[in-house]
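The complex appears here minus one protein chain, its other protein chains still in place.
Moving on, here comes subunit A:
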Amino acid sequence: MPLMSDLSTSMISSSSSAFLAPISFNSRAQTVSVPVKSINIVKCVATPQEQQTAYKTNVSRNANIAKLQAGYLFPEVARRRAAHLLKYPNAQVISLGIGDTTEPIPEVITSAMAKRSRALSTLEGYSGYGAEQGEKALRAALASTFYRKLGIEDDDIFVSDGAKCDISRLQVVFGSNVSMAVQDPSYPAYVDSSVIMGQTGQFQKDVEKYANIEYMRCTPENGFFPDLSTVARTDIIFFCSPNNPTGAAATREQLIRLVQFAKDNGSIIVYDSAYALYMLDDNPRSIFEIPGAKEVAIETSSFSKYAGFTGVRLGWTVVPKQLLFSDGFPVAKDFNRIVCTCFNGASNIAQAGGLACLSPEGLEAMQEVIGFYKENTNIIVDTFNSLGFKVYGGKNAPYVWVHFPGQNSWDVFSEILEKTHIVTTPGSGFGPGGEGFIRVSAFGHRENVLEACRRFKQLYN
């Protein structure tokens, strides 16, 4: 039988869910093979033996998907967590791995969603298909909340079911014949969606990179901002700030350089600002704060980490009218076409929640929750600092980027998991530039974060 039954059942979120039944694994999945060398991509998608008797279609597998090295990073981490729980059924596992929000959504927001739900049972309140681009009021609220005075208009904003989905829709807009650059390390959806779209060559095991992707190394040495003078021109540049996983926030000066670089090269920046509200310093929260950015950049963002909407599903993408392809055709028109054809709008209930998020009361409530996670981040940063680690991030983002020089990050991940029952994320999952680092996410109940820090202290003292 093809080995895949565990793939669907093994996906769990890091917050315990009463909905989920116990995970059933078969033994092959448990013995996850980690290559002896420092290459630490774990192949969790097992290729079944050719079945002599089973019927096969005559449809070729998509070669692009075959290029992918392993499962998407976060299901991999979840798999490891689940395996660990099987091994230690009584362990109090603390999840600081997948960046999954844990704190309840403020009532002002959920009551708006409850109200909208109930209204769907009434003649006056029922609504069917909504505008694929999003409800007008929400688009307007997004524009005035995040882009006031930046010249971004309501109809530049496209409401979605989240940044991850938007990234893939943007890839569909761009097609397979564009080149892209990513920060290294970076959120894996940029690279993976690029591979799936057919923009890349094969994975090169020696350097742990896909051919035809420009990886812009971001390290402590360069202040986590790429040396643009050494970066080759690509059509698309993915840039995330505040950064997942490093937590680094680009300064105004750096973003001015980035925009200039894009302008000089005729490139398009896809700017991921999903963590902007975590910014402590006085860095730009939107790429559009930089003059000229509207002609070179798209911005994507999300309610996930602001409002705890990781399960509710709501985000947005800004495509300015001024952004043009080389033939002068507006990118927004093609994005709109994709949105109308490949999507059908975010859930109307989620959008009602989004509108409530952006009310004065909602904004205040969101800031409180964000503040809570930021305090978690401080506690984690202090802990690792006190243990003598080189710690990065944690100031402008809910991620702490801890350096383990010379060590294999999956090994560190495993050791931490084995010895403290804490789930983190190995840096190499974000690209070769993440090797030697561990990402610790700051989402969690306060007592869990405190307990985790106690355990870290025990392990590393």
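By our rule, a contact is a pair of C-beta atoms (placed from the backbone, for glycine too) under 8 Å apart; a residue touches a chain by one contact, two chains touch by 3 or more; residues count from 1.
Note that contacts and distances are computed from a predicted model.
S.K.: Among "FAD-dependent oxidoreductase domain-containing protein 2", "Aminotransferase ALD1, chloroplastic-like", "Centromere protein N" or "Proteasome subunit alpha type", go ahead and choose the protein name stored in UniProt for the chain not displayed.
M.R.: Result for the unshown chain: "Aminotransferase ALD1, chloroplastic-like".
S.K.: Quick one: which of A:I236, A:L358, A:V440 or A:C453 touches the chain that's been left out?
M.R.: Selected residue, touching the omitted chain: A:I236.
S.K.: Among A:P185, A:P284, A:G308 or A:G429, which one is in touch with the chain left out?
M.R.: A:G308
S.K.: Take the complete complex as the reference. Which residues in subunit A touch the chain that isn't displayed?
M.R.: Where subunit A meets the chain not shown: residues 1-2, 4-5, 7-9, 11-15, 17, 19-21, 45, 47-51, 54-65, 68, 71-72, 74-75, 98, 100-107, 109-111, 113-115, 117-123, 125-130, 132, 161-162, 164-165, 167-168, 172-178, 189, 192-193, 196-198, 235-236, 262-263, 265-268, 292, 295-296, 308, 310-313, 321-330, 333-334, 337-338, 340-350, 353, 443.
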